[in-house]
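Submitted below is the structure of interest, expressed as structure tokens.
The complex is shown incomplete by one protein chain, all other protein chains being positioned as in the whole.
First chain written, first letter: the chains are A, B, C, D and E, and each begins at residue 1.
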Amino acid sequence: MVSKPSRLSTRIDFDADGKQLSYLQLPHSVHRSAYGWLPVPIACVKNGEGPTVLLLSGVHGDEYEGQITLSKLIGDLEPAAVSGRIILLPMANFPAGKAGLRTSPIDGLNLNRVFPGDSDGTPTPALAHYIDSILMPMADYLLDLHSGGSSLMYLPTAILGGAQMTAEVRQTKLELGRVFGAPYSFLFPDGQGGNATTSASAASHGVISIGTEMGGSGTVTPDCLRICEGGVRRVLRHLGVWHGAIGADEAPAVESRMLTAPSWEYFVYAPDDGLFEPRVELGDEVEAGQLAGYMHEPATPGRAPAPVHFEAGGVVICKRIPGRTERGDCLFHLGIDLED
Amino acid sequence: MVSKPSRLSTRIDFDADGKQLSYLQLPHSVHRSAYGWLPVPIACVKNGEGPTVLLLSGVHGDEYEGQITLSKLIGDLEPAAVSGRIILLPMANFPAGKAGLRTSPIDGLNLNRVFPGDSDGTPTPALAHYIDSILMPMADYLLDLHSGGSSLMYLPTAILGGAQMTAEVRQTKLELGRVFGAPYSFLFPDGQGGNATTSASAASHGVISIGTEMGGSGTVTPDCLRICEGGVRRVLRHLGVWHGAIGADEAPAVESRMLTAPSWEYFVYAPDDGLFEPRVELGDEVEAGQLAGYMHEPATPGRAPAPVHFEAGGVVICKRIPGRTERGDCLFHLGIDLED
Amino acid sequence: MVSKPSRLSTRIDFDADGKQLSYLQLPHSVHRSAYGWLPVPIACVKNGEGPTVLLLSGVHGDEYEGQITLSKLIGDLEPAAVSGRIILLPMANFPAGKAGLRTSPIDGLNLNRVFPGDSDGTPTPALAHYIDSILMPMADYLLDLHSGGSSLMYLPTAILGGAQMTAEVRQTKLELGRVFGAPYSFLFPDGQGGNATTSASAASHGVISIGTEMGGSGTVTPDCLRICEGGVRRVLRHLGVWHGAIGADEAPAVESRMLTAPSWEYFVYAPDDGLFEPRVELGDEVEAGQLAGYMHEPATPGRAPAPVHFEAGGVVICKRIPGRTERGDCLFHLGIDLED
Amino acid sequence: MVSKPSRLSTRIDFDADGKQLSYLQLPHSVHRSAYGWLPVPIACVKNGEGPTVLLLSGVHGDEYEGQITLSKLIGDLEPAAVSGRIILLPMANFPAGKAGLRTSPIDGLNLNRVFPGDSDGTPTPALAHYIDSILMPMADYLLDLHSGGSSLMYLPTAILGGAQMTAEVRQTKLELGRVFGAPYSFLFPDGQGGNATTSASAASHGVISIGTEMGGSGTVTPDCLRICEGGVRRVLRHLGVWHGAIGADEAPAVESRMLTAPSWEYFVYAPDDGLFEPRVELGDEVEAGQLAGYMHEPATPGRAPAPVHFEAGGVVICKRIPGRTERGDCLFHLGIDLED
Amino acid sequence: MVSKPSRLSTRIDFDADGKQLSYLQLPHSVHRSAYGWLPVPIACVKNGEGPTVLLLSGVHGDEYEGQITLSKLIGDLEPAAVSGRIILLPMANFPAGKAGLRTSPIDGLNLNRVFPGDSDGTPTPALAHYIDSILMPMADYLLDLHSGGSSLMYLPTAILGGAQMTAEVRQTKLELGRVFGAPYSFLFPDGQGGNATTSASAASHGVISIGTEMGGSGTVTPDCLRICEGGVRRVLRHLGVWHGAIGADEAPAVESRMLTAPSWEYFVYAPDDGLFEPRVELGDEVEAGQLAGYMHEPATPGRAPAPVHFEAGGVVICKRIPGRTERGDCLFHLGIDLED
Partner (left out) sequence: MVSKPSRLSTRIDFDADGKQLSYLQLPHSVHRSAYGWLPVPIACVKNGEGPTVLLLSGVHGDEYEGQITLSKLIGDLEPAAVSGRIILLPMANFPAGKAGLRTSPIDGLNLNRVFPGDSDGTPTPALAHYIDSILMPMADYLLDLHSGGSSLMYLPTAILGGAQMTAEVRQTKLELGRVFGAPYSFLFPDGQGGNATTSASAASHGVISIGTEMGGSGTVTPDCLRICEGGVRRVLRHLGVWHGAIGADEAPAVESRMLTAPSWEYFVYAPDDGLFEPRVELGDEVEAGQLAGYMHEPATPGRAPAPVHFEAGGVVICKRIPGRTERGDCLFHLGIDLED
């Protein structure tokens, strides 16, 4: 199927050398503004020959380490230190980012679940369509910077993609994970987010992609921010697209513990509605059958708490933040060491 | 002014010995239920002579350590181990608690800002009126268990009230703070929350009150929960109203660092809208003039970050959680050692 | 306390003979209309000497038999057949009536819970204040026509008020109930709706008031409508204020079964959230301890249904309509024969 | 077009003998839960050889007789009494069912208007896609249990589908209708609900389907519930898939009056906005040209009521519940005896 | 791709001579009305042979001159004065028109951005699908009457379409513009609104279309209304489909100034959020580089206003109305004289 042309435009000339700061203009004809557009911030820094690297943050609007990392990087990037092209979308789902929400307040959609998008759709799929049809074909590499968002907290982790890739791509990603140098790296089981994510879009265009899960809880953690800054800049240097010196805020690389989850049994979900009391913390090593916590219901005085157990063992790399919980919410997920 | 009679009723007989679990029935005549009432959970355990202690949690619906502490305590309390009367409201603002929100989703009000309430008002002031006119007059002591809620994170702290109290009351509260045994205790500057809080209601009835700020971030922290459980049970034993043995989940008392804030300069507020990057962490000792963090705005690529500084020095006992921030949001507050 | 002047006005001249149809103009200065007013429909028909009767319907916007009864009566009333004055508000809470809701969509309030109102308040209390301070002082009798609304279904019943009245007033009301001639008449236990109802307002002004609960379920029942039409017109004739002939749509009077409920134990409330299956129907005679129904929860397959029992015996005169139910919703209420 | 794989999963093994109770896990990545799923309740009871029968209720969340019928059946089904496989979704549109709404509160969609669904869509079409692509291909028979919902009230009726079917299928459905044994059975005119319904999905997979319209008004009617329970269990026995004994709550079969409506003229719609007064009741026999009722507008005192007439004759099998009505709302529909 | 059949129906017989007034019945099965339809008003006047002209207004619900023009025309049209067929939709997006909003309050969509529509979609695309698949194939000419809506104000302008048309179509449209006789006529740059507009639908069916932008600001301007009435009636007479005499309210034709905009540089957009102070007015001739106005931010006292400049020169034919403005809102657009 031939893709329809995008309705978005921009004043950026992606073929021009130099540093350009502008907006993707996403048409949005509504009651308060008949001829208006939503301004999705974008920067492009290009100089001579070299690879093109696309950096995204704010795909979920309530994930902040990446947004600050790219904002600072946009300030620091000088064309003289670039060989190739770096394209940055520091607040990719702009309406979600302005509102501090995971999903867009305009159409309620999750940008990371609507790829390859729809040029005639509501703002979120129209934006995904632009990224998929215009930006991905320009790119050699994608870095998509996430944190856990308002509902989850992660150990600082580089995300190296799912299981369906060639051995060569896998080796490249593992190498990029080591260069990134976060304390943890993680390979998701197949199918997380389906085929509608940024990484699926990248794969469909032959773009090598990695991501992050840097903290979360809808806040900014100084440590995660420094790890994110260091990792992103190390990867850019490693790819040869940037030659900038090490900055004061970069955390140094550490040897990354390579983790994976072989199946969805490494994820623990709430069995009922209630108030969850966790009994383990991030970084704990747990065993199959171990107590994960209790579901309480203070609204019914005297109701006994219900225990929740782990079905598999591993290290706790992600936990739920909000105490109020509904059946089906993810409470924890685990990782085990990658056999490679 | 003579108070109007409350519209709430309950099947609890506060004068009867034994353990009773029931609801405050708060009339709420609306489209989906013309003759219905909102069920505010309540427990009463009474045995013989002794003081009456009122325990509240869930005054803010998104503060959870207290809700679990009281739910477990309701399960454990046996009349034989009680001398006097313990009244517990584990989810005091019931509609807010069920929704996991600070304020009531029905009338948008903050229960801790509407005392002494209004018997003819919307549900939140009608509930405050019941607490103020029925429960406070029965009580000798109040423990009101808060955490930082969805927007703030506190070090585990006992709250010993504001500055306007007699020397005798102050000494009693400081002693209760020591018995509670949280790592930190804090006396607020005058005027926090005005005269519409639970503690102001308690003071107007001659009830000795203390509170807590146990963690926050809208989550449940296992450590804070254990501190809360230990502190509450120690205070009940100290007051002689309960003789229960020490349980497995109680954290032992530590020597509490007594802190206060002499003025509102110990609180740092956002000077503008944006995305806040903190540069200090909970527990850090800071000096007046020190950098607190930066305001970023990724929506405008290239905009320089704006620094924010502390106006006073002390230990960081509270920080803001959500990264997206508006002018006037509290970013941090400090404490200094109490001179006594 | 001296009442403040009302902010409402009307083109009706209550002292003029003749038939006038117009609106109460309730000022409502909002974004869509800075100088607008809400048009509360009103009719006044006056002729010579005689009592003043105030007729209300649509106090709850989703109760319809009264609204149609008064609309048809407004069409039929001719001054020549009147001796005194009849004032009719066929859609008393106009915004609720237009929306088909129990409570006002503007301020969320229940007109029958805000008397004596507030001239400076939001629209619902401002309207109550007008009724209380302007219309009630003109009136000798009040007929306030209710049905069960969207959440309840009643047997066709005349409501003769609560228990706090003099023997003389009680006798007058019982007589009016017999004249009204609905199959059932009911005296509420004390305190239903508190002191903020139309009937409390009437009592405070020495106005004799009766009401109805004609069907409900948010629908129009042809039988209830005919009973309502007959009853209202018979009462007007009995009071000597109207001399109109019997119309084709009037149901004839029947001997009314006089019922009451001595306490709130005659009301059955949901003990938990769920889907309620009733096991009795309107008009059934039940005994204390009898099964009222079951609470189911299809969302949790395999959960056993929980039985609900009556705490008292009597005839079922009211039942809940919506199947989805929350703890505290009224499921049934009973009546027992009035001993007089 | 090859269907995309579903994003839903379940712990049910549809090929395993025995009784399994669990959930369809419908991924729903939102602000309050990044990795969560919606739990759609499901039960599967299998034993040996025999047909597969799929039972749905709660396709519209405010239709309750079916939800209770299936909840009780799930409790009663024992594998030993089964020959084949019975798959039950007692609350098919789970978010709508929990909210007591016809349509999903998440995406606003009507599950019975989105078949064959979309695996990448919002929750309602994603769920339809699972039913269409996974459950329908397993099934030989479908029973989809509806009531009239919050806006309509039906006589207790079995629905035997639309007109576009082979003579053989028609005979099978008429036979199932007789076995079901409700007082009425009805064949819709072509096109009701278009090709996006459960029955259209069934037809596209060669599955024989029947349905019900058991009462309505958003309530639970004891009589309709007993008719529904009896009918469903009789059909299961008739199909040979279940051998359970007749239970205490089953209404016995009656000879079903077979009805149809040859065209949309048998449906009466509101000609304008207003408050509708019906002049006929369910079960009445009416003639073309007969008065159906009046449109009133109490908001405009003195406005004359407008009559509404039937365009065709027949028996009234369905009426509108809410009094407040808008132009285009269905007020009544009729049936005439099926000529076969 | 073969279009699916529409789910809309109507009682209009488009092949019958005479004047018919009715509704498009747009099925909308929701909680408040399970079997209801939305009534989109339509009129059809046909007599003998001649062209078919389709007239639309209310495609955006807050644009009013066209809605009044067509309402009055529907009243005046007599079959005897018609040669051919005139089909009128005076409130094309009915839900938007009733609410006075640009977009539908039901699905949030802009009817002029969803062509060719979707028969199975929400109401707005289902309606577009009917217009595209049923009405457009009947039509020879389309007049789609817009004003600026709530957010924009236009000089009274006939819109003659975009740049992608044959020379012959262009000449026909220019001639119709001259006949219409508004003070201004305008040809848009390519791509405004994409391929999802009424004019794109018309073009795909070989229908000659023109439109208007008559004032705006969400109000009715008497002058613009008279220009609209005159223009529409002159075009109908010119096309030979109507022979009505000139009415009292028709403004006479003036020589229309033919304008165009060669690129999007003739549109000025807000560079930031704030309160916009315009420094030019409608009808002013401006030059490239001229000051257009200032962005203020009263919320930050002392912040300097930021100037905004024109990037091109021309006559100001459109301005933004709401003072509160966001980055990306259109502030002005210009026209330059068409070289032909």
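What we mean here is this: a residue touches a chain if its C-beta (ideal position, glycine included) is under 8 Å from a C-beta of that chain, and two chains touch if they have at least 3 such contacts.
Note that this is a predicted model, so its numbers are computed, not measured.
Only one of E:Ser9, E:Ser83, E:Thr172 or E:Thr219 touches the absent chain when the whole complex is considered: E:Thr219. Within the set B:Leu101, B:Val207 or B:Val232, the residue that contacts the chain not displayed is B:Leu101. Touching the missing chain, out of B:Asp76, B:Glu175, B:Glu285 or B:Glu326, is residue B:Glu326. One of E:Arg32, E:Lys98 or E:Arg237 touches the chain omitted from the figure, and that residue is E:Lys98. In the complete complex, the hidden chain is touched by one of E:Ile42, E:Leu55 or E:Ala312, namely E:Ile42. Mapped onto chain E, contacts with the missing chain fall at residues 21-22, 39, 41-43, 57-58, 62, 64, 67-68, 70-72, 74-75, 88, 90-91, 94, 97-100, 150, 217-220, 222, 225, 275-281, 296-305, 320-324.
Listed for chain C, the residues touching the missing chain in the whole complex are 7, 9, 23, 25, 27-39, 107, 120.
Residues of chain B that touch the chain left out of view are 60, 62, 101-103, 108, 110, 112-114, 148-152, 193-194, 196, 264, 267, 269, 320, 322, 326-330, 333.
Basically, only the chains that are shown with their structure count from here on.
Centre-to-centre spacing of chain A and chain B amounts to 35 Å, using the average Cα coordinate of each chain. Taking each chain's centre as the mean of its C-alpha atoms, chain A lies 42 Å from chain D.
Each chain gets a centre from the mean of its Cα atoms; for chain A and chain C, those two points are 57 Å apart. Within chain B, the positions touching two or more other chains are listed as 39, 300.
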